[in-house]
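So the structure is just underneath, and the comments pick up after that.
Note that one protein chain is taken out, while the other chains of the complex remain in position.
Order of writing sets the chain letters: A and B. Residues in each chain are counted from 1.
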Amino acid sequence: MPALGEIATALDLELRGDPARLIDALAPLEKASSETLTFVSEKRHLSKLSQTQAGAVILHPDWVEQWSGCALLSEAPYVAYAKATQLFDNHPGATGLVHERAMVSEKAQLGHDVTIDAGACIEENVSLGDRVWIGAGAFVGQGALIGDDTVIKPGAVICHAVKIGARCTIHPNATIGADGFGFAPDQDGWVKIQQLASVDIGNDVEVGANSTVDRGALEDTVIEDGVIIDNLVQVGHGVHIGTRTAIAAQVGISGGTQIGARCSIAGQAGLAGHLTIADDVHIGGQGRVASSVTEAGHYSSGTPVQPLRAWLRSASRFTQLDKIVRRLVALEKAAGVEQGGDQDA
Amino acid sequence: MPALGEIATALDLELRGDPARLIDALAPLEKASSETLTFVSEKRHLSKLSQTQAGAVILHPDWVEQWSGCALLSEAPYVAYAKATQLFDNHPGATGLVHERAMVSEKAQLGHDVTIDAGACIEENVSLGDRVWIGAGAFVGQGALIGDDTVIKPGAVICHAVKIGARCTIHPNATIGADGFGFAPDQDGWVKIQQLASVDIGNDVEVGANSTVDRGALEDTVIEDGVIIDNLVQVGHGVHIGTRTAIAAQVGISGGTQIGARCSIAGQAGLAGHLTIADDVHIGGQGRVASSVTEAGHYSSGTPVQPLRAWLRSASRFTQLDKIVRRLVALEKAAGVEQGGDQDA
Partner (left out) sequence: MPALGEIATALDLELRGDPARLIDALAPLEKASSETLTFVSEKRHLSKLSQTQAGAVILHPDWVEQWSGCALLSEAPYVAYAKATQLFDNHPGATGLVHERAMVSEKAQLGHDVTIDAGACIEENVSLGDRVWIGAGAFVGQGALIGDDTVIKPGAVICHAVKIGARCTIHPNATIGADGFGFAPDQDGWVKIQQLASVDIGNDVEVGANSTVDRGALEDTVIEDGVIIDNLVQVGHGVHIGTRTAIAAQVGISGGTQIGARCSIAGQAGLAGHLTIADDVHIGGQGRVASSVTEAGHYSSGTPVQPLRAWLRSASRFTQLDKIVRRLVALEKAAGVEQGGDQDA
């Protein structure tokens, strides 16, 4: 249980109040007790400060008047909160040991202080950097390269020749480097296109649980430094994702699509193949991206939920839209009203 | 091969016909033979009774005139059918043994008659209730608690400190308790928000194959008693799902969203984060839920499939809808027609 002053020092934040106050946990504003630290990251939550029992609050210096208790002042309170969670991290640590029930090829190269848990399988010519941690039952195929401090969680499968940089986390049951979906149609059925290239993941990347990143056919699938990918995401073969882009759960990115830097793709959005998405593009949830996006900005598609009967009417009218517009045009002609220059509508 | 009378007794149903008739399987109406039991759960299927060869039929007492053969009468024929499937269950049973190739920490606590299959890994301070069954290659992380009679299927990953109640089934390759998707944007990239809380699953819950339920950042992700979750579902961190709610395949629920009791969410629907969904809400397939739903009822979104060319016209018109309405307003003005009080359209 650290003292507030220690936390301020560790996070390099200005402290207002008693440095000796003991803090035993982080908590949300609504549930904070006198032994917990909380935070306000957005102005609209400031009103909740009057209700909180928190022992201390991380907040912006501009907002300090609104709170009379102990405070840690940060120009970026959400980042400060993120760093505070790291001080209170309670995940089990690595043992630094290769478990006797791990299967490690004699031809694998292991760095210092590598942890390999029970049931993991490390094939020949694999190279694991220093402090790499391979979880229970995970698989690392022939010739794969894993950088320093990267963690491969239980059940994840890293296929042959995949490259993963330093400080990455591949979450449980993710699959990196399975074959891309490539087949040529022949009279007798589909002919498999062997996927000859691999996956190249940079540093500081997270890939969520049960996500899949396919290996390329002729060119590697590339994920640049600092990209974060949530659960159940599909990254097709030959996709390129630029640095710091964030991909939410269940997004699908079809083969060959190139995504810029600092983009965000919200949950369940789908991108067709061979598109180019510019830097700083933000796609809304379930977005249906069927063509390239060349300008930064926010984009969305889809329709809002409605009560069922109302929706049935809307959906039915949607299928008649072209007829509806033609009726409008007929009326405009009859009325002698100009169409305002929108000739195609 | 039980006799029909035994089935009637086991299901506590009234039997009409020969109790000695032998039944060797359940079958759908269309394929039933004289040795099989079938059922009619909806009135609209009654007409098929004239064609069936079934040895016996589960049906509602009101419908008994429509069928002259052996019958098991139930006020809830579909429930009776469900219970009948349990009499004919053919899944392999648990051995009650800890396999010599399972890896079980000496610091794990095991109840009576626990089964742990080959390659499973049970870490320290795990507690397994009576008759728990951990499948081959499954992982149960430090400090996880698993209640009586719960089954963790092969390849499933239960992360540290996750709590799962009694009589649950976690299907193969599901991941419970991986990190929620929490990062704060800093100048130098994303700062990881350590996910300090866990997952708390009640009794009688099913989680489908390859589904993911993330651990919370500051508060547990909670799944209440009797919830059923299909395959490839994403449950974000801090989500709360009320009792008996049913979640179909590939649904995504973003972080912090609270779902009431007895809801149903159809396949591929997506819920944005930090929403509140009332009890008894039913969301249609691919529903796009971007704001809270405060009233019980059925809701839907999206558009129906059309032949490609027709759809291209509808989709194009959709993007022009605002212009189209403005043209309508101009016409209305020109014609001197009132807008019927709908001022915003």
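Rule of thumb we're sticking to: contacts are C-beta pairs under 8 Å (C-beta built on N, C-alpha and C of every residue); 3 or more make two chains touch, one makes a residue touch a chain.
From a predicted model like this one, the values you see are computed outputs, not experimental measurements.
S.K.: For the chain left out of this view, which of B:Asp12, B:Glu65 or B:Asp89 touches it?
M.R.: If we include the chain that is not displayed, B:Asp89 is the one touching it.
S.K.: Which residue from A:Thr85, A:Thr115, A:Thr175 or A:Thr221 sits in contact with the chain not drawn here?
M.R.: A:Thr175
S.K.: Touching the absent chain: which residues on chain A qualify?
M.R.: 101, 103, 119, 121, 123, 137, 139, 141-142, 155, 157, 159-161, 173-175, 178-179, 181-186, 189-196, 210-212, 214, 217-219, 232, 234, 236, 250, 252, 254, 268, 270, 272, 283-284, 286-291, 293, 297-304, 306, 310, 313-314, 317-318, 320-321, 323-324, 327-328, 330-331, 334-335
S.K.: Tell me which stretches of chain B touch the chain missing from the display.
M.R.: 25-28, 31, 76, 78-79, 81-83, 85-86, 88-92, 99, 101, 117-119, 135-137, 153-155, 169, 171-173, 204, 206, 208-210, 225-226, 228, 230-232, 243-244, 246, 248-250, 267-268, 285-286, 302-308, 311-312, 315-316, 318-322, 324-325, 328, 331-332, 335, 337, 339-340, 342, 345
In this text, only the chains that are shown with their structure count from here on.
S.K.: Would you mind pulling out the distance in Å between where the CA atoms of chain A average out and where those of chain B do?
M.R.: Here the centre of chain B sits 25 Å away from the centre of chain A.
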